[in-house]
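After the structure tokens below, expect a handful of questions from me.
Here the complex is missing one protein chain, while the rest keep their positions.
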Amino acid sequence: MPSSFGSALRVSVFGQSHSEAIGCVVEGLPSGLLVDMDALGRLMARRAPGQGPWATPRKEADLPRIVSGLNADGATCGAPLALVIENTNTRSGDYDELRRVPRPGHADLPAQLKWHGNQDVPGGGHFSGRLTAPLCAAGGIALQALATRGVRVRAHLAEVAGVRDEPFEALDNSPDARARLQRQMDRLEGRRGLPVIDDSAEGAMLAAIDAARRGLDSVGGVVECVATGLPAGMGSPMFDGLENSIARAAFGIPAVKGIEFGRGFGAARLRGSEDNDPYHLEGGRPVPSTNNAGGALGGLSTGAAVLFRLAVKPTSSIGRPQDSVDLVSGEPARLGVRGRHDPCIAPRAVPVAEAVCALALLDSWLAFPPEGAQFSLGEGRD
Amino acid sequence: MPSSFGSALRVSVFGQSHSEAIGCVVEGLPSGLLVDMDALGRLMARRAPGQGPWATPRKEADLPRIVSGLNADGATCGAPLALVIENTNTRSGDYDELRRVPRPGHADLPAQLKWHGNQDVPGGGHFSGRLTAPLCAAGGIALQALATRGVRVRAHLAEVAGVRDEPFEALDNSPDARARLQRQMDRLEGRRGLPVIDDSAEGAMLAAIDAARRGLDSVGGVVECVATGLPAGMGSPMFDGLENSIARAAFGIPAVKGIEFGRGFGAARLRGSEDNDPYHLEGGRPVPSTNNAGGALGGLSTGAAVLFRLAVKPTSSIGRPQDSVDLVSGEPARLGVRGRHDPCIAPRAVPVAEAVCALALLDSWLAFPPEGAQFSLGEGRD
Amino acid sequence: MPSSFGSALRVSVFGQSHSEAIGCVVEGLPSGLLVDMDALGRLMARRAPGQGPWATPRKEADLPRIVSGLNADGATCGAPLALVIENTNTRSGDYDELRRVPRPGHADLPAQLKWHGNQDVPGGGHFSGRLTAPLCAAGGIALQALATRGVRVRAHLAEVAGVRDEPFEALDNSPDARARLQRQMDRLEGRRGLPVIDDSAEGAMLAAIDAARRGLDSVGGVVECVATGLPAGMGSPMFDGLENSIARAAFGIPAVKGIEFGRGFGAARLRGSEDNDPYHLEGGRPVPSTNNAGGALGGLSTGAAVLFRLAVKPTSSIGRPQDSVDLVSGEPARLGVRGRHDPCIAPRAVPVAEAVCALALLDSWLAFPPEGAQFSLGEGRD
Partner (left out) sequence: MPSSFGSALRVSVFGQSHSEAIGCVVEGLPSGLLVDMDALGRLMARRAPGQGPWATPRKEADLPRIVSGLNADGATCGAPLALVIENTNTRSGDYDELRRVPRPGHADLPAQLKWHGNQDVPGGGHFSGRLTAPLCAAGGIALQALATRGVRVRAHLAEVAGVRDEPFEALDNSPDARARLQRQMDRLEGRRGLPVIDDSAEGAMLAAIDAARRGLDSVGGVVECVATGLPAGMGSPMFDGLENSIARAAFGIPAVKGIEFGRGFGAARLRGSEDNDPYHLEGGRPVPSTNNAGGALGGLSTGAAVLFRLAVKPTSSIGRPQDSVDLVSGEPARLGVRGRHDPCIAPRAVPVAEAVCALALLDSWLAFPPEGAQFSLGEGRD
């Protein structure tokens, strides 16, 4: 279905930019998970606007209200969990120009053609980036579930406007490299400001973003995400493999235009002898020595870190005038998008990437576990 | 489900490299399509092995038998269409080494861990590239259905081992560029040998492939695919958009490690004013002037060509010895994969990319049409 | 997924008896439907408690709030529609006995075993009949969509405690019978009190219900539902036919233990020559003369009224003491359920039957229309 995904764990997102509320329903969560609302709030705060010079200064009160799915102890009870986030700024009346003149780079025009003008126009309607808030909340719960089993998911801003951060140490799978990767994740966890590993990257990124902002323009970036601690043999062949599921979910994040796993497009220029990950033994168990595959072969987890990168295009809403058309008069028109917009959306996409990664992985584990190693949280209080 | 995908058009692929047969079931095809078996054979021949120096010389008789889903006239009848391709080389006995020593870069080891040794080992089992034959057949029928509505799908070998073909003229959406794109597609349709637009690229690609083959090694590549003639407003927001569906299907092709739409990762380095596609009027209708978005915004088709690129890793099976482990003895082992293998699988992935593209697009059209513009083949003979 | 159903129209129900809120998300509604909140309120009022001596006197404010899915005009906009009904009586503390002693005839014990005691106990949690409120609201919107195409859905109380109402005139499909059926539906539409066609049935039904109530006991009944105005050829063979879909949805109503279409179990005692519906011509078109099939053959609509009956068991919660066990002490226990409960739930199941029927039929029409006759609401205001 359009706005839902998942096999055993089903996430259904609802809402428009200016509807009364936005939110989501999550079916299939294992019971017995004590939801940590503070941790959820921290994750969502990383996505929220108004945190720094790269993001719109608009304030949102994005605390989700969990209206169902928990028992009296605050633990998941087996029933669908529903999250509601009230929209405070609903129904502005002054969007008539937007109805007439579709914004380049947005879904305005195709939505108009799809729904014959019934689509909800203001703020992008259901296509708004604001819809990543409930997705983030759902993913935050999945992250908490995965953490109980030792899984850790983390993303960073690998690139903004051509400025690169230090990459994750995840193409190597030696014990040393794995330790370095954990330290990179620790560092990101403790960081304020832009989510980068290398402090020195932040300044150049902020400068590029600021230059774009001053030019009434925007810049894009690359988000890199990693997940560690997964069992090998999770996932499935063909169309419900890890890559398929993560990709399907990730393209649900507005502005994502590409995804690659492990070496990704770089693998196209390697030889097989360079790209294949040989095996060695650790404690008697076979383990891939490198991780060019990004943690998945044939749709199944290898036990090495799941690693992927997302291409995030520059924010479409820019102040700089662009060519468009007036749908009512049938004449050419020029449009400079007013209001406050993020000159770079990539930083706020970082926690959303973690969220969709966690949802896709928890779903894979629940639906396609290594046989006999089902995800479970164990006994309840009785 | 693992080996099936689609919302209104459901493709379910079955078979292993050495099972009695492989094939697929396609549910949801519109009725009344006269299947052109010759055209289907031509598409499948492009995927078949043994066509040139880049591919394994093994011969296959891959003509699919359509055992159900057609009426006495050879037209689709509304019931599921089932395709069966017999396997002639089943059950070789000499795969004991493969059971013991998993091949680096294959799903051998994760499959072993997932199914506790019950997986079908020879030839990669259900993970074999051979399973793209039924996928290609299903896609070939989808291509024929789309062609009745003026849709054209074509892929080429954009890159092999770093050698580039001329790219599709699909990032521009002017009338001239669209005409040039059609001519590129014509040229590919008429071509024999490697599927490239620029004849001069073929020689360098073949040389690189041959060098890898002689070194008992392999090389990767990039496949670029385009679809023209789609209506605007097809697809859906969030998780069943065009990018989501194509990506989910494309990662079902073995060796694919990345996908990007339109400018893709390149968009991450552009400014919004460069990446946004402005609109102009053609015959009174708004049309994007450029196509950096690759034909989709917010999951919906824009009416411009759908354009994507797939990263294809180098063939994993190489003769060159690699480190692995012996699962029985628990000792390190060296493995050089014997037998004949494609030194580059990318050329054979070209028709498969067209097939999955067609399946994803026909499914999107059937399930999420622009409202009131449902895909239909019209009246039958009665 | 557990709490959702549908192919093209997906209904996902959330909430527990004592959670903060209950509600549902409906994906796939055609755009442009102006939701009539008054009509929705009237349908829901028929389901609400406290309407007569057969129902619990507890008051509920069940007005649903549509928090997303509508545009500024109040019309469906193509995005998922989300409905929220706040629960006013949440989290009572005195349910410890229920945790210890499961109620016979409820899901208390199997839920305890399924979720290891994490299930939400008070009021039956997610299994509560209260969850039919959002289902009713979703169905009410589907009813409004179907009404725009001339479809009418109506149910009545065919039987309570063995007392029978006049049955629907729907096993005959002559023009006269069809007119009589419409008059029966008119009568039900105008009626207050128990939803019966024959006024004289009401008294005996109320007497039987009252006798049960006085005996701290409960009675069951049969709900009969009919839908007219559907096109022929809607639905699909095998597992997504009309009967399959209606049955799947109807067993989602608590207390439903059986469903039959047309003659149903009675057909088991007829001969083929009696049960087959012959065809005659009306205005040049073939039409079934009788409707023993209940409007569906092979999963496809015949154009005659869809007709089905639901067996509704007596309310499980009764004051009369019953044998149970104390899960904590591991001893036998006696349990008389305290609080106010409907001595007969069947009357309140009548609008819910209409709701699930409408949802299943609209879904069938959207997903499996007669080819080329897709359900559509036509152009929007632009």
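Here the chain labels run A, B and C in written order, and each chain numbers its own residues starting at 1.
Here is the rule we go by: a contact is a pair of C-beta atoms (placed from the backbone, for glycine too) under 8 Å apart; a residue touches a chain by one contact, two chains touch by 3 or more.
The model shown is predicted, which means the values in this text are computed figures rather than measured ones.
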Query: With respect to the chain omitted from the figure, which of C:E20, C:E159, C:D172 or C:E202 is a touching residue?
result: C:E159
Field: Touching the absent chain when the full complex is considered, from B:C77, B:A138 or B:I209
entry: B:C77
Field: Absent-chain contact - pick from A:I66, A:A79, A:L135 or A:V256
entry: A:A79
Among C:L9, C:A111, C:L146 or C:V226, residue touching the chain not depicted: C:A111
Query: What residue numbers in subunit A mark contact with the hidden partner chain?
result: 8, 30-32, 78-79, 237, 367, 369, 371-372, 374, 376-379
- request: Against the chain that's been left off, what residues of subunit B make contact? List them.
  value: 1-4, 10, 12-16, 19-23, 25, 27-28, 31-32, 65-72, 75-82, 84, 91, 99, 111-112, 114-122, 125-126, 327, 378-382
Absent chain, residues of subunit C that touch it: 1-5, 7, 13, 102, 104-107, 109-116, 126-127, 131, 159, 161-162, 212, 215, 217-222, 231-241, 243-245, 247-249, 251-252, 254, 256-281, 284, 286, 288-289, 293-294, 297-303, 309, 311-318, 320, 322-325, 327, 330-332, 346, 368, 370-372
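By definition in this document, only the chains that are shown with their structure count from here on.
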Reference subunit B; chain at largest CA-centroid distance: C
Task: Let me have the rounded angstrom distance from the C-alpha centre of subunit B over to the C-alpha centre of subunit C, please.
output: 45
Message: Quick check on subunit A: which residues sit in contact with 2+ other chains?
response: 1-4, 13, 111-112, 114-116, 126, 327
